[in-house]
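For this depiction, one protein chain was excluded, whereas all remaining protein chains were kept in their positions.
What follows is chain A.
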Amino acid sequence: MATRTKNVSVEDLQNIVGEGHAREAGAGDAVDGVPPSFVVEPGSTEEIAGLMKLANDRDLAVAPRGGGTTMSLGNPPRALDLILGTTRMNAVVEHVPGDQVVRVQSGIRFGDLQERLAGSDQMLGVDPPEAGEGATVGGIVAANSSGPRRYRYGTVRDLIIGITVVLADGTVAKAGGKVVKNVAGYDLSKLFTGSLGTLGVIAECNFRLHPRPETARTVAVELPDTASAGAASQAILHAQIVPSAVELVWDGETRLLTILIEGIPSGVEAQAEAASHILGGFGEVRELADDEAMPSGPPGAGDDAVAVKISAPPAELTGVLDSTLGASSRLGVTPRITGHAGTGVTYVGLSGGEEEARAGVVEELREIWLRRGGSVVVRQASPAFKERVEAWGPIGTRLDLTRRVKDKFDPRGILNPGRFVGGI
């Protein structure tokens, strides 16, 4: 990569996107400490295509960026020349409420889209924590971000129904469409979901929408121990209630399993009672007020030096808690744990202790949960930490196929080189 020819000027970029939309990069544009040369902000799919063609011809490493909320996900880039910012592409291209689908440009802020959809009593059923920090729709798709309501609505891959992408060589291609039920052609929308900008730049996305629930209630149980966390979660999962979220918080003295029920008033009422009844078998139950409900997203950068995401079978919740608490306590690290208990996703923030100790906790958890069919991904950490612990962990038998997919879509390796799984 050291041989990259940096024969590109800000004027070359301005010729494509206009004078005001390409600039020299500043300190705040670095990705994991790697500084880019330029930041360029295309205003259309055609402009993205022009930029990619230029980048491909001149061997420039490109990092697509939406709201910039999740730039620390993945390994530090192996090379970085251009940040391709999408936030000028912020239009709702089409929204027909009666069809419950929406087509947007990828740079629209997720919050703006939800606000717009709320006017039709509709919503896009994903609720990632970075939504409130200015994340764009394209960024959420590329990072496959999810939140508590994935329990009910699934994740981006379940809601995305069409996509327009610009490949590394500037080719503009679409897949899917604007109808929910559609099996024509390969489902590239799903392939691009979570691909972290390594296969192409997402220009537009189409989604299935859901009606906004009229009302909501949240009931929570105080958990006496880790065993009751697993047992209470299981009891809710196998009941005939349909919560929107089943969440866990295990942070210092706060140890709660919370159940979010949404829908029409009579239904919410009945289900909240049923949930309270079930939870009552495990500890003290109380109803949470709106501002207290769904207390926090994943433990973030704030105090936490390192944040990881553990995916494990949902019935292993107690095991996830025990292994995390055990390793942390032995190595002198303070864990904060939140999670989507119903779906088997747990976020752990690690603070305190030496970096080596925090790395030790992550490695120990990774060893355990890989063996038991899960994964441990480092969501947030300093570049130095990522030198010790690779961000994604091994992906087993599919590494070779993964590389072949990358090579076909981006043969010159200009899109986010080094950041994704297996160093691709």
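Assorted remarks:
In this section, a contact is a pair of C-beta atoms (placed from the backbone, for glycine too) under 8 Å apart; a residue touches a chain by one contact, two chains touch by 3 or more; residues count from 1.
Criterion: contacts and distances are computed from a predicted model.
Per its UniProt entry, the chain excluded from the display bears the name "Glycolate dehydrogenase, subunit GlcD", taken from "Spore germination protein (Amino acid permease)", "Glycolate dehydrogenase, subunit GlcD", "ATP-binding cassette domain-containing protein" or "ABC-type transport system involved in resistance to organic solvents". Within the complete assembly, A:178 is the residue of A:23, A:78, A:178 or A:286 that touches the hidden chain.
Those residues of chain A that touch the chain absent from the view are 96-101, 121, 144, 150, 154-155, 157-158, 165, 167, 171-175, 177-188, 190-195, 199, 210-212, 214, 234, 237-242, 263-264, 266-267, 269-271, 274, 309, 311-315, 340, 343-345, 373-375, 377, 392-393, 395-398, 400-402, 404-405, 407-409, 420-422.
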